[in-house]
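Since the structure comes first, as structure tokens, the remarks are kept for the end.
Missing here is one protein chain; the remaining ones are kept as they sit in the complex.
Coming up: subunit A.
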Amino acid sequence: MQTKRMTFPGRWLPFALLAPQVIITLIFFIWPAGQALYQSLLREDAFGLRSTFVGLENFARLFRDGSYVNSLSVTVVFAVGTTLLSMSVALLLASTVNRMIRSRSTYTTLLVWPYAIAPALAGVLWWFIFNPSIGIVPYMLEMVGYQWNHRNSGSDAMLLVILAAAWKQISYNFLFFLAGMQSIPQSLIEAASIDGASPIKRFWTIIFPLLTPTTFFLMVVNVVYAMFDTFGIIHATTEGGPAQATNILVYKVYADGFIGLNLGSSAAQSVILMVIVVALTVIQFRFIERRVNY
């Protein structure tokens, strides 16, 4: 890793400059992560007085436990659903906005602001719209004969949290898709249209393939978002219910640790999540590097 050709001399100054960042990282990131690793190997007795070393028993238990396996599959459904929904809507909107000349910036402004809304608020907003007694969507659904109730039906609840999570993420995906499309050379598109390719054909044969790096990058970012940043949506609305139908992994870590007070199990879940984040971060950085080459 390079520095400048010419640098400042100084033995202690660089350490002093780094100190605040490094101290905070050590105290609030490295130490707790180490604690989680350590606690994941221990089991506390019923009174929390003694803890014994149990090796990988906490992990083995997790995978034998039906509710953890359920939480894994719920997380996969939630992450895939959120990613697909929000990316496809964003791609449609971005490719349409990209056609516009005069109205482009107006539409962009109208589409970017949901990024600012906290996930928990997005959850509350959609929870209210879908509220079975006063919400507006259940009222309309009833007219076509569907009884919406996210308090009883697991699939209704899942659909609700996916909608809320995808809604908030549309603006992020939209901005990246739009930026990606604007970096595609105009000459390619002009050449294709001289050869008589329709806008739809141009999209699928030129624009979409050239957007692949952006698409892959966004897929990773969206999965990370759905897995880790949506705690607020779940906590403010379904609280993992009904019957664990929306109990995603980050919510389960919190619920088992703070409500169930099962520290060993919660720590083991933390460790698994850390492994997932590290894997996703590595993938993300590889794609960023590839994007730079392209």
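We take it that a contact is a pair of C-beta atoms (placed from the backbone, for glycine too) under 8 Å apart; a residue touches a chain by one contact, two chains touch by 3 or more; residues count from 1.
Everything below uses one rule, namely that contacts and distances are computed from a predicted model.
Visitor: Unshown chain, UniProt name, "3-oxoacyl-ACP synthase", "Formate dehydrogenase major subunit", "sn-glycerol-3-phosphate transport system permease protein UgpE" or "2Fe-2S iron-sulfur cluster binding domain-containing protein"?
Guide: The correct option from "3-oxoacyl-ACP synthase", "Formate dehydrogenase major subunit", "sn-glycerol-3-phosphate transport system permease protein UgpE" or "2Fe-2S iron-sulfur cluster binding domain-containing protein" is "sn-glycerol-3-phosphate transport system permease protein UgpE", the UniProt name of the unshown chain.
Visitor: Looking beyond the chains shown, say which of A:41, A:62, A:79 or A:189 touches the absent one.
Guide: A:189
Visitor: Identify the residue among A:89, A:184, A:210 or A:283 that touches the chain left out of the display.
Guide: Considering all chains, including the one not shown, the answer is A:89.
Visitor: Of A:121, A:184, A:210 or A:283, which sits in contact with the chain we cannot see?
Guide: The single option touching the absent chain is A:121.
Visitor: If the hidden chain were put back, which of A:27, A:56, A:69 or A:243 would touch it?
Guide: A:27
Visitor: Using the document's contact rule, name the residues of subunit A that touch the chain not shown here.
Guide: Given the touch definition above, subunit A has residues 1-8, 10-11, 13-15, 17-18, 20-22, 24-33, 35-36, 39, 89, 92-93, 96-97, 99-101, 103, 107-122, 124-129, 133-136, 139, 167, 170-172, 175-176, 179, 186, 189-190, 193, 199, 217, 221, 228-229, 231-232, 235-236, 250, 253-254, 257-258, 263, 266-267, 270, 273-274, 277-278, 281, 284, 288 touching the missing chain.
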